[in-house]
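Yeah, one chain of the complex is gone here, protein chain that is, but the others are all in their spots.
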Amino acid sequence: MTDSTLVLTAHVGDFVWRAAGAIALANSRGQRVVIGCMSFGERGESASLWRKGYTLDQVKAHRREEAEQAAKVLGAEVRFFDANDYPLVETPALLQGLIDLYREVQPSVVLTHAPADPYNGDHAFAHQIALKARVLAQAPGVEGPGEVIGAPPVFCFEPHQPEQCGFVPDVLLDVSEVWERKREAMEILAAQKHLHAYYTELGARRGLQAARNSGPNLGLPNETRAEAYMRIYPQVTRELS
Amino acid sequence: MTDSTLVLTAHVGDFVWRAAGAIALANSRGQRVVIGCMSFGERGESASLWRKGYTLDQVKAHRREEAEQAAKVLGAEVRFFDANDYPLVETPALLQGLIDLYREVQPSVVLTHAPADPYNGDHAFAHQIALKARVLAQAPGVEGPGEVIGAPPVFCFEPHQPEQCGFVPDVLLDVSEVWERKREAMEILAAQKHLHAYYTELGARRGLQAARNSGPNLGLPNETRAEAYMRIYPQVTRELS
Amino acid sequence: MTDSTLVLTAHVGDFVWRAAGAIALANSRGQRVVIGCMSFGERGESASLWRKGYTLDQVKAHRREEAEQAAKVLGAEVRFFDANDYPLVETPALLQGLIDLYREVQPSVVLTHAPADPYNGDHAFAHQIALKARVLAQAPGVEGPGEVIGAPPVFCFEPHQPEQCGFVPDVLLDVSEVWERKREAMEILAAQKHLHAYYTELGARRGLQAARNSGPNLGLPNETRAEAYMRIYPQVTRELS
Amino acid sequence: MTDSTLVLTAHVGDFVWRAAGAIALANSRGQRVVIGCMSFGERGESASLWRKGYTLDQVKAHRREEAEQAAKVLGAEVRFFDANDYPLVETPALLQGLIDLYREVQPSVVLTHAPADPYNGDHAFAHQIALKARVLAQAPGVEGPGEVIGAPPVFCFEPHQPEQCGFVPDVLLDVSEVWERKREAMEILAAQKHLHAYYTELGARRGLQAARNSGPNLGLPNETRAEAYMRIYPQVTRELS
Amino acid sequence: MTDSTLVLTAHVGDFVWRAAGAIALANSRGQRVVIGCMSFGERGESASLWRKGYTLDQVKAHRREEAEQAAKVLGAEVRFFDANDYPLVETPALLQGLIDLYREVQPSVVLTHAPADPYNGDHAFAHQIALKARVLAQAPGVEGPGEVIGAPPVFCFEPHQPEQCGFVPDVLLDVSEVWERKREAMEILAAQKHLHAYYTELGARRGLQAARNSGPNLGLPNETRAEAYMRIYPQVTRELS
Partner (left out) sequence: MTDSTLVLTAHVGDFVWRAAGAIALANSRGQRVVIGCMSFGERGESASLWRKGYTLDQVKAHRREEAEQAAKVLGAEVRFFDANDYPLVETPALLQGLIDLYREVQPSVVLTHAPADPYNGDHAFAHQIALKARVLAQAPGVEGPGEVIGAPPVFCFEPHQPEQCGFVPDVLLDVSEVWERKREAMEILAAQKHLHAYYTELGARRGLQAARNSGPNLGLPNETRAEAYMRIYPQVTRELS
């Protein structure tokens, strides 16, 4: 059985800025990666397109294309729920769609937003519904195609202003070997150009932190590139390291 | 270079009840394991010996022998600082002794007590001085034999009443394959017999929790035996799992 | 005026595993105890019945009968809201039904779920709506039969994986004298047999903890059986103990 | 066996402002109450005496006399450790004195300061050493006269600026029936006259809060007078209320 | 450009008890202040009117008139959303109305409820929707009249039982110079007369606390009157003070 990673995001841009390294890394090791974007980020994260006079449909189409290109660069499949953002709200269709996706993908790892974000309520909502759908997908009594899932660990990716979101990294993932692919994916997101420098610097900063916190065995160099994550459930392991 | 594990405890019994699984597991994989016991637990954790009329020296000798036997069963070396318990307090000799031990062992993993324990102040103290000595052992300006150490991860083992100590497990370590050796080590501690049943049950309970939280890849069975730990520093890794 | 206890749960099994001791104890002292089950736990907590091929109606009927038998053993009345589980969601009927039940029972004590449970969203939801209905039932301007209620204390019972749910016991209730009735009630729940051993051990473990934390006056023995609770509002008392 | 209450404070005034109600209440029920004052509050809480030109010895004598009078009004014994305040620090004599007092009094209830106070470090210190001595007094291996003690519950009284000290009341103690004695004791403390109005108002405010949080059974009136406390260990009880 | 303050409350009374000082102060400095009341507090905070036999419409009319008078005294405009209280719930109309009000007022400061209140769920809801609407009003893609808003700081006012609501003051606002106007506004709220004494005392208590925490520059006297607030976002400033 092959491993697979499921990434659930509020908006199309989120998987690029926050988790492209983890995605490319999983892909580079032969895993299947499926990204579920709950909305296109059409209202809340496309200001530059609105300022150009795009219509709603044009904004969506543009963001969709960007997401598809970025996913391709990272070696991932992408699904769109088109559930409307700002505010993203729960509908029966969205919830069932997520349950079905869990059962289809049978993920061994789940990535999604952190629990709180006072700068963007859609992120907190996406976290909640991603966890809710995961629990529902585990129950034989809940309808849906395919087999129930197991208990995949959940990793929350880093929000834009982590301290104000209660985000404290518990995992620093070394993504140095796929950093070029993250950079390439970021460049596709032309509508949010101001974020490129920020996330490039963040990758280096988390990398330096990873180096400083890596024990003598791992021994990472200062030039490491890393992404930070926060776990929801305890780590289960056969070795302390 | 071989991995090595350094275990720093307040009293001689602590490494058996709380970390024997991790110790035996490291040993079974060819690692060196060194245990530093700051005291013999002579005043605070030897009530049954005092009730038999032992003198202080007899209590210490008895606890020392138990610790040596238990360490042997687990495949570990043990060092005694004999720094007096109840209360265990900081002395220059204890602090320097710990720094020197860090530099001698060059640990890739450190195990010690959790930061708080309202039922036993020695445990909280041992946590503090273990972390303090680790930071000092990293500095070239601090005297002592041998090379400065790197930044080994620190894992806090589970206190006796975890919820009242602010202990929330972030790591569940599968110790099933060495459980028999933990059981054997526990049986050596005749002075604290009432704890055998408790820690046997705890091993099964943490094991079941590990099974419930293990993703489809690890797929642990319900009969797993586990120990719980809490990290002080973020995990640094090359793979999310 | 007689005391009365109101127990509000997400699923039918919850009152047995988590609060049967408190229920039987209240009953043994002549109190009225009313249990309100928001759902039958038909989807989320009846996996063994689904695997046997039961239909939804058969699952519900089966769980209802179990709950009625268990309530009888404990000396309590039980009401069913049949509001569907996995996910349990707010409807005007459920909310009004809970308000009405508060006003009918006029509870002096309320028991319900803890605020968070990342393993089961229904539990967190049940907590929220139980507290919401309690506040609404206090207001003269909110419609419903009977008198407004006072301010009964609320006790949250212990979730299955307490540490991951932020559950820290503030109350340990000695239920030794009714433990046999809890055991008998647990045996009725054939669909969740794997939980019997777990909750039997938990009763002993919380009992030992109660013994260790009981002052010289109460002086509980090590063989105590106890249930753990967490308060939402401060304790109001005429004596420190 | 008679109940007894042990009150451990940093300065002589603390037991009056923060715990006089609990003390008088215990006394009124026939309990022995012993107050241990670690210092006279001579440097930190006697500003008005210094401004009058008193010498250190005069300040101490004055505060001692006030404390003795106040204790008498409340029906309690008082012991003075004269360990110097501002800063109050640990000495072997103070620690052993506290252990001995625990063993002499064999308390069924302990009252002391809360864990943190950024406005007065002596309060936080007194909390720490009071808890440390309690644990040491439980151990047969620790020297001292008398029998080891059991596990009396510990209640922290309310600091002057509770929110900045992390103080959240978990217990509201109805002290209405002894309020006049608290008032009388407060009037004795002439050196801190500005606090009379504050603690009179606090008694009424905590009383109103107690009324609002008391269930239908206790049913306290709005005119209740109360003191707030925070527990260190879980409550152990035979009845939820 | 003139400063303006937007105050968003669950019920009509809230702005008087909790924020009248801040409102009158802003008005006294020439700012525009607009108050948005989500409901009239007709069910949950008008018990005395229901007991007099008022109909729902009469209750609403009465509370509306009080609010208008109080706002006039404080120099503020008031808008009513009439969204029904107990429970106050999200509707598209309420959310859009709040977005529109943000865009109309273009606030430089926002005041609303704190995040949690276990005594009144409407308060926590009002907090959530006030913050949600603020973020939505910032996005060019969200429809509505007028310009998008900037990032005004948000201050949460003090709930009635602050400690049980997790409220820790980070800002103490000196409102001494407008205290008479707060007093006058409070007197208008005849339906909640029991709160006058409480909030008068609170103003003095927070004032004394402000005096004790004011550095030598501000140097506030003990007779200060103050209101407490909690920030959601970090303070941005050009001077530490």
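Order of writing sets the labels: A, B, C, D and E. Residues in every chain begin at 1.
One rule holds for everything that comes next: a contact is a pair of C-beta atoms (placed from the backbone, for glycine too) under 8 Å apart; a residue touches a chain by one contact, two chains touch by 3 or more.
All figures in this text were calculated on a predicted structure; none of them were measured in a lab.
Visitor: Quick one: jot down which shown chains the absent chain touches.
Guide: When the full complex is considered, the omitted chain touches A, B, D, E.
Visitor: Tell me which residue among E:E68, E:E90, E:D170 or E:E184 touches the hidden chain in the full complex.
Guide: E:D170
Visitor: Contact with the hidden chain only, please: which subunit A residues?
Guide: Those residues of subunit A that touch the unshown chain are 161-164, 167-169, 198, 201, 205, 208-209, 212.
Visitor: Applying the definition given at the start, please give the residues of subunit B touching the unseen chain.
Guide: Touch with the absent chain occurs at residues 95, 131-132, 135-136, 139-142, 232-234.
Visitor: For subunit D, which positions touch the chain that isn't shown here?
Guide: Interface with the chain not displayed, on the subunit D side: 42-44, 46-47, 50-51, 59, 86-87, 118-121, 164.
The rule we apply is simple: only the chains that are shown with their structure count from here on.
Visitor: Hey, if subunit D just vanished and nothing shifted, what pieces would we be looking at?
Guide: one piece
Visitor: For A-B, which listed pair, C-D, A-E or B-C, repeats its interface with over half of the contact pairs the same?
Guide: More than half of its contact pairs match A-B, so it is C-D.
Visitor: Which angle of rotation, from 0 to 180°, maps the CA atoms of subunit C onto the equivalent atoms of subunit D, to the nearest 5?
Guide: Between subunit C and subunit D, the superposition angle is 180 degrees.
Visitor: Between B-D and D-E, name the chain pair that shares the greater number of C-beta pairs in contact.
Guide: B-D
Visitor: Subunit A to subunit C: how many Å between their CA centres?
Guide: Computed value for the inter-centroid distance: 37 Å.
Visitor: Based only on mean CA positions, could you tell me how far subunit A sits from subunit D in angstrom?
Guide: Roughly 53 Å, centre to centre.
Visitor: Going by the touch rule set out above, which residues of subunit A reach two or more other chains?
Guide: 233-234
Visitor: Considering only which chains touch which, how would you classify the arrangement: line, ring, star, complete or other?
Guide: Graph shape here is other: it fits none of the named patterns.
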